[in-house]
Every structure is written in structure tokens, then in C-alpha cells.
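Sharing a structure here in C-alpha cells format.
A protein chain is absent from this complex, but the other protein chains hold their places.
And then subunit A:
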Amino acid sequence: MEFLRPASWQEALAAKAEHPTALPIAGGTDVMVEINFDHRRPDHLLDLNRIGELEEWETGTDTVRLGASVPYARIMSGLRAELPGLALASHTVASPQIRNRGGVGGNLGTASPAGDAHPALLAGGGAVEAESVRGSRLIPIDDFYTGVKRNALAPDELIRAVHLKKATGPQQFSKVGTRNAMVIAVCAFGIALHPDTRTVRTGIGSAAPTPIRAGTAEEFLTAALDEGGLWDSRKPVPPAVAGQFAALVAGAANPIDDVRGTAAYRRHALGVMARRTLGWTWEQYRAEG
């Protein structure tokens, strides 16, 4: 195994072009586990830790350009207002030590359905900035996850950053695990209200081959809020609407039985989390009115 240590982003892109199978490593919280247990033996490891700009973010008018290696701990402390859903999700990642090392780029690179960031990214909306020596492109987050632990990156591309829409309304993130901290998701749910577009977006984790949005549930709720005039009146969401939303979220999942939980439980729990997080976000929206 060869260890590549590019000193700059351009060098990193060149190295990835030369060795398309090279495995990028930043925090190492996924990669090192895989290597230690011999689950993975890449010919080349591409160490991104010397590239400082990956650990920075820029806040624009409408978006945050979040460097791929910004650790979760800094997202929690520095971006709570701009990216509340992702900040909440970040707080559920493993332990403080891991949160000091791991970042969203790793979650996206691994593309595990259990990655904690994904539901928040899907709900908040945004795009992945992928770059290679051939150039840079933005991959909408909705198109990024292509299969179990597969993503839309080309072999020569690296994740430079994620472009995330700054929150225009309340966001929430909930995750079920069988322990009260430091636990991998049995299933997870993210929701974001977008009052600017009068839409609601969602994200589901660990309950399908890839992270997914609950499209039908979003459309139903968006329509119901619209028809009820609730964005303007800020009246409570009728229980029947919340219940239907929860049922549609549960129905959107395509979970399996595994050692962490049953498919039936995952569906059930997603419904409960959908109803509760809708309640929390809507209450906050009402309170801010």
C-alpha cells in the first residue's frame, strides 16, 4: 500500500488522476477501521490532511460552501444557525474524538446508508462539489447516492466541498439507535421547512439501500400546508395531516431485517420520528412568526 501525501489540492487531483483507485483519507474514521480489519486493502491511500482549504467553510448569501474535511465538532459549534439540521446530525455522530476528526466528505465518500449526515443533507438541499483534473462540477445531492455504498463520483474525482442551502426555516434530525450515545443508526430522519419556497424536504437514513427522500410524503405535506394556508396562518398542523405525513414517510422506506433491527420496526420508528420532528419544526416556525 502506497501512501500519497499531496501538499495542495492541485497535487491531490493529479494524484487521483494518476491513481484512480486511490482511496482518499481525511479524518480516517471510516477508512482506518476498514484497513485495520483488513476489509479493504487499497493500492494507494490519498491523504488529504495537508490541504487546509478542505477544513474551511465560506458563507454566501444563500449557501454555505462546506469544505469536505470540516470536522463535525466545528459544524456543531460554528454552523448551528446556517445548517441546523446538519448540526443536530453532527452531534449524533459517534464520540467527541470521532467528531473532532470526521467530516461530511467522508460520509459522502463512503455513501453508507447509515451515514448520519445524509438525511440532513437531503432535507436541507444542496450539491456536492466534485473536482478532477478535468474540471469541477456540482452534483445535486438528490443524484449523489447511486447504490449501496456507491455514489456519483467519477474515479478521478475528489469531493472538494458541499454547497448547502442556508436554512430559511426550522430543521430537525432524529435517529434511533439502541444506545443513548455513540451508536450507529437503526434508522434516521431529517426534515427541513423551506418557508421561502413553501416546501418541505426530508431525508431517510438506514432504511433503504441508499439515503433517500420521502418524496410522496413531502408532496403531500407541501400541498396540505399550502391548501390549509398554514404558512401564512401559522396555525397548528392538523393531526390527521401529521399522521398521513408520518405514514407516507414510513411507506417511503425500503428497510431490511438485520442485526440492528427489523424492517417493521424501522418503518414504525420512521413514522414516529416524522410526526415528532414535523411537530417540533412547525412549532418553531409558529413561534418565530
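FYI, a residue touches a chain if its C-beta (ideal position, glycine included) is under 8 Å from a C-beta of that chain, and two chains touch if they have at least 3 such contacts; residues count from 1.
We take it that contacts and distances are computed from a predicted model.
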Task: Options "AtuA-like ferredoxin-fold domain-containing protein", "Xanthine dehydrogenase, molybdenum binding subunit", "Rubredoxin" or "Sugar ABC transporter permease": UniProt name of the undisplayed chain - done: "Xanthine dehydrogenase, molybdenum binding subunit"
Task: Contact residue for the chain not shown (choose from A:S132, A:Q172 or A:T202) - done: A:Q172
Open item on the list: Suppose we count only contacts with the excluded chain; which residues of subunit A make the list?
Closed with: 36-38, 88, 91-92, 172-184, 186, 259-262, 264-265, 268-269, 272-273, 276, 279-280
